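Read the structure below first, then the notes.
Shown here: the complex without one of its protein chains, the others still in place.
Which chain is which? They are A and B, in the order written, and residues in each are numbered from 1.
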Amino acid sequence: MDYLRAFIVGGTICLIGQILMDKTSLTPARILVSFVTAGVILGALGIYDPIFEYGKAGASVPLPGFGYALAKGTIKEVQQNGLIGAFTGGIKATSAGIAAAIFFGYLMAIIFNPKAKS
Amino acid sequence: MVEKRLGEQTIAFKNPPSIISTAAIAGPKEGEGPLRDYYDIVLDDDLFGEETWEKAESKMQKEAVRLALEKLQIDEKDIDYIFAGDLLNQLMASSLAARDYRIPFFGLYGACSTLTESMSLGAMAVDGGFADYVIASTSSHFCSAERQFRFPLEHGNQRPPTSQWTVTGAGAAVISSKGKGPYITHVTTGRVVDFGIKDANNMGAAMAPAAADTILRHFKDTGRTNKDYDLIITGDLGKVGMELTLDIVKKQGFDMSANYSDCGVKVFDLTQQDVHAGGSGCGCSAIVFCGYLYKQLLEGNLNRILLISTGALLSPTSTMQGESIPGIAHAVAIERGV
Partner (left out) sequence: MKTLRMEGDCMEHTNEERLKKEFQDMVKRSAPSSNFLKDCLAAFVVGGLICVIGQFVMNFFINMGIPKEEVGYYVATIMVFLGAFLTGIGVYDNIGKFAGAGSIVPITGFSNSIVAPAMEFKREGFVFGVGAKMFVIAGPVLVYGISSSVIVGIIYYIMNLFK
């Protein structure tokens, strides 16, 4: 059941992205930026919580989930540590993803070379 | 004073220079295309034994020049000028290639229109009496163009159907006062035309007005029409730009549908190869002309053609600053006998 929900929620978020890509002149980079920012806002307003509860990985793996984690982490840290939490909370909550992307990115760049497309 | 000009933008040569030799080198994907048998060399490796895409492109251009000279058995010291260009910043491919020849070098940037730009200037140098032998050469490489103008190769983006595929290839043509054709008889130099297209994924549309403008100007200046040519062929408009050009020219009273084509459509099999609207790049008209069209002229399958290489004069900076795409097109009339 988890899997079906993750599939539907995750698939729907990607579907929205595809519609934006095909029907507007937004570039993929702009869509990613809007998705993350939308995740932050929806997270802050508490709208993303039920989506996450329902979709689990389907809501956390797409980029709005990244924004959601940023917002949740910030709010939690502000509750615990006051204003400085606004600066520490977001990155703390998403630290694993960011550090992994930098580290594996570097690693892959050492190991592999880009190939021509066919 | 001016005695070789026709109309506003056209030159008619007094002693039409000959194209005495050409060479074309194509990448692996182009080598699977319909014109595969006409290229001198088809690479089986996009890197051409080099370490970077840029150096691979440069080597293609150098080899094309070497091959074109080899066919003539003349030495590079007999060459008076080389007019060369490519798509890379500061003409990296041409400049790196040119440091290995001892030929006076003019580096040209006309985006994908550079082939006919270099042929025009080369023919003018020859008919003007400034040179006996000149080389026009251009190149482009899919991978070096992607990383400069678009995304890294391994990025998982989706190309829209109007996008075009940069041709990996290089062509060189030797133009001389001595020779028995095919002759460059006329040159119509295009103006920059911009109809406000901003979509860098639809360069065919951005260039179509420039192509149509140059074709119509050529007709007006020379008094010729499409019926005077066996083939009118644009450089890299692709399927979308080609249809737009046909449309614009038709509205002015010239129906070219019977003898009009585009190198970007010829170079790939659009139904079998995943290239969307067709080929593009300096290499596109270069390998189609230096490989295919030149041989058709030699064999007499074509007697008179109008070749119009088309360029989209955008840069990554101009795109990011929201500028529309200026287009350019230069026409060269080539015929078998004069």
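Heads up, the rule we're going with is that contacts are C-beta pairs under 8 Å (C-beta built on N, C-alpha and C of every residue); 3 or more make two chains touch, one makes a residue touch a chain.
Everything quoted here is computed from the prediction, not taken from an experiment.
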item	value
Missing chain: touched chains present in the view	A, B
Sole contact to the chain not displayed, among B:86, B:213 or B:335	B:213
In chain A, positions touching the absent partner	2-3, 6-23, 28-29, 31-33, 35-37, 39-41, 43-44, 55-58, 60-63, 65-67, 69-71, 73-75, 77-79, 82-83, 85-87, 89-91, 93-98, 100-102, 104-115, 117
Chain B, residues in touch with the chain not shown (by the definition above)	51-52, 147, 151-162, 191, 195-197, 202, 205, 209, 212-213, 216-217, 219-220, 239-240, 243-244, 247-248, 251-253, 277
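Operating definition for what follows: only the chains that are shown with their structure count from here on.
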item	value
Separation of chain A from chain B, taking each centre as the mean of its C-alpha atoms, in whole Å	45
Partner chain B, residues of chain A touching it in the complex	21, 25, 28, 114-118
Residues of chain B touching chain A in the complex	28-29, 46-47, 142-143, 152-154, 157-158, 168, 199, 274
